[in-house]
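Heads up, the thing below is written out as structure tokens.
Missing here: one protein chain of the complex. Every other protein chain is in place.
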Amino acid sequence: MSSLLALLSKDLLLEWRERARSLSVLLFAVVTLLLFSFALGPDVETLREATPGVLVLALLLSSTLALNESFRLEREDRALEGLVMRPVSLTALFYAKASANALLLTFLGPVVVALAVVFYSLEIDVATMTRLVGLWCLGAAGLAAPGTLYAAMTSRLKSQDVALPLLLFPLVVPVLLASVKAMGLVLTGDAMNQLRSWLTLLLAFDIIYWSVCGLLFRFAVEEGE
Amino acid sequence: MNIRKLLVLAGLGLAAVGTYFGLFVAPPERHMGDVQRIMYVHVPSAWIAMLLYTLAFGFAIALLWSGRQKWDDLMVGAIEVGVVLNALLLVQGSLWGRATWGVWWDWDVRLTTSLVMAILFAGVLVLRRMAPNEERRSQWSAVATVVAFIDVPLVYFCVRWWRSLHQIQSSPDTVDPAMVLPLRLNSFGLLFLALAWMLWRAAIERSSRRASEVPLPTRVAIEESAHA
Amino acid sequence: MAVWLKGPNGSGKTTLLRMLATLSTPSCGTLEIFGLDVGRQREAIRHGVSLVSHSLYLYPGLTARETLVLWGRLGGVVLEPESVVAALDVVGLADVGDRRVGGFSAGMRKRLALARARIESPRLLLLDEPFSALDDSGCRLVQSWVREFVEQGGTVMLASHDPERATPICDWRVDLAAGQIVGLDRGAGR
Partner (left out) sequence: MNRDRRRRILGITLGLGVAIAAFGYLAFSSVGENLVYYWSPAELRAEGAKATGSIVRLGGLVEAGSISRDPDGLTLSFSVTDGEASVPVLARAVPPAMFREGIGVVLEGQMGSDGTFTTERLMVKHDNEYQAPGEEEMPDMENLIETLQVGDGSP
């Protein structure tokens, strides 16, 4: 537990030191928003309807960038091997890394949601925005756990930029689907009280991914790293 | 006579009888007519594909637990055959869907999760090709298989969870007795064929692994003597 | 005792050290360290082993001080600020303790890695080319440190191409060639 906190604070400190890099992740998310507004045309109505999907896609695309980065640090001077030698529990390593990634993506939430409100002229109040950000965070958590697991593997590969999205995207479909639906309900109103169900589904998948990926991480990185 | 040949013979026999019954003996469905006969391959494909994925999941757990490479051979066999059946499943479903629902494809949960299932397990095979060495390869495939397997119960349950276009699972109670027989025969036939195929694939994997384990000078000597 | 692994490039020095560090598994045979099996009891062995190799396991974004504190915490030790300063002082990095490792020269990075291996207080210390990248004073530091470590009952295995520096501090010399031990000798210096 103490090593988990030590690793997490290390990751966050490094993230802060390399602000420019975290910022590029944010920039990427913002560019995604812009691109979609070009793609879907100037029709405000269309943009509003597409907002949940666009938000989740922005999250998904920026997450691969962040995940690839997060293990580049560990591979640069083979620091991961040093951690394994110390020896640090790989389970602690996973949860620290996944939490750091989830936190980084979480911080994007308020900014991206606020920008979406401006770009897509959404007329929503602060409470709705907060709920959107909350859903963004749950989605981010659902991406971070399997993302960290797969990034640990693909970070060893030359083709990691292609490999990670290829493997990760289909995997997180349930999380994406639940996030999009829940965001849509938050935005357009929840006439039939479905929000709770989608939220439960999202939470359940967060839990499943965090526990299963935590168990598997030790096999994704091991000795010889 | 080894077990694989036995399985193939039994599988071909059962499938032949099942197909005969399915095409010529079983009655056409009340509303769908002859199109419904695609069920006799569609449903077995789904069952056996999911069964193979479940086996692959079991092999993956065994591999991670014991670290023995032999599980990797079986795992890759199960996944490859599973992906092929899964692809067939999607094609058959698409044909059937066009005839009965009126569309080739729909982003219905059952269809979506089945497609995702195919992509996930195909992804495991892609990951295998990328792995830097043999030990990594087997461990990574096992990890990816376990994670991909999360989708399999989802495929099964989703028709109950959502109101989907795809009907929920049928049971002997909901199917005409005359249709159950060819369905059963074909299912067992396909099961035996798929198992044989999986074992064959595993044997190939094992041989190629052994071949790569032979030290290089010996290998050269063998190759030279083969050419001589 | 201290053992010097000697041999031409590709003779298996690094591979042997990595196996001893439990980072690779022998493809055949068994290897026991501290009476523990390398294949199955890796974690227990790692508690007692430190490795300073070509990759120094440093994060460029952390300062020297933070690096040591982090490594202490990962081992369950909370290092007092004074002991961190002392550890940096020994390797001559006290002045730059708050600078980021990313700006360090190769020699400074090596010194930091040595200081870190020291706070790990291992029973078995594995040094892969400890003298490379270091200046004269750095090499002398490594030499005196190896002797000190041995006198306290630790074991050192070092791989080096530098007979002048390795000979005086090692009790045994192991000659390696093409993955085989071809010679075993009392170190000339002792």
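A, B and C label the chains in the order they appear, each numbered from 1.
Methods note: a residue touches a chain if its C-beta (ideal position, glycine included) is under 8 Å from a C-beta of that chain, and two chains touch if they have at least 3 such contacts.
Given the structure is predicted, the values throughout are model-derived calculations rather than measurements.
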Which residue of B:Val8, B:Ala131, B:Val175 or B:Ala203 touches the chain not shown here: B:Val175
Sole residue of B:Ala10, B:Met32 or B:Ala131 that reaches the chain not shown, by the stated touch rule: B:Met32
Subunit A, residues in touch with the chain not shown (by the definition above): 49, 91, 181, 188-189, 191-194, 196-198, 200-201, 204-205, 207-208, 211-212, 214-215
Residue ranges of subunit B at the interface with the undisplayed chain: 27-36, 39, 98-106, 108-109, 153, 157, 160-165, 167-171, 174-176, 178-179
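In this text, only the chains that are shown with their structure count from here on.
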Overall pattern in which the protein chains touch one another (line/ring/star/complete/other): line
For subunit A paired with subunit C, centre-to-centre distance based on mean C-alpha positions, whole Å: 38
Cα-centroid distance, subunit A relative to subunit B, in whole angstrom: 32
Between subunit C and subunit B, distance of the C-alpha-averaged centres to the nearest whole Å: 51
Touching two or more other chains - residue numbers and ranges from subunit A: 224
Shared interface positions of subunit C, touching two or more other chains: none
Subunit A to subunit B touching residues, read off their complex: 146, 149-150, 153-154, 156-157, 159, 163, 166-167, 170-171, 173-174, 208-209, 212-213, 216, 219-220, 222, 224
Subunit B - residues contacting subunit A, complex: 64, 112-113, 116, 119-120, 123, 126-127, 130, 132, 135-136, 139-140, 142-144, 146-148, 150-151, 154
Of subunit A, residues touching subunit C in the complex: 2-3, 6-7, 10, 13-14, 17-18, 73, 76-79, 81-88, 223-225
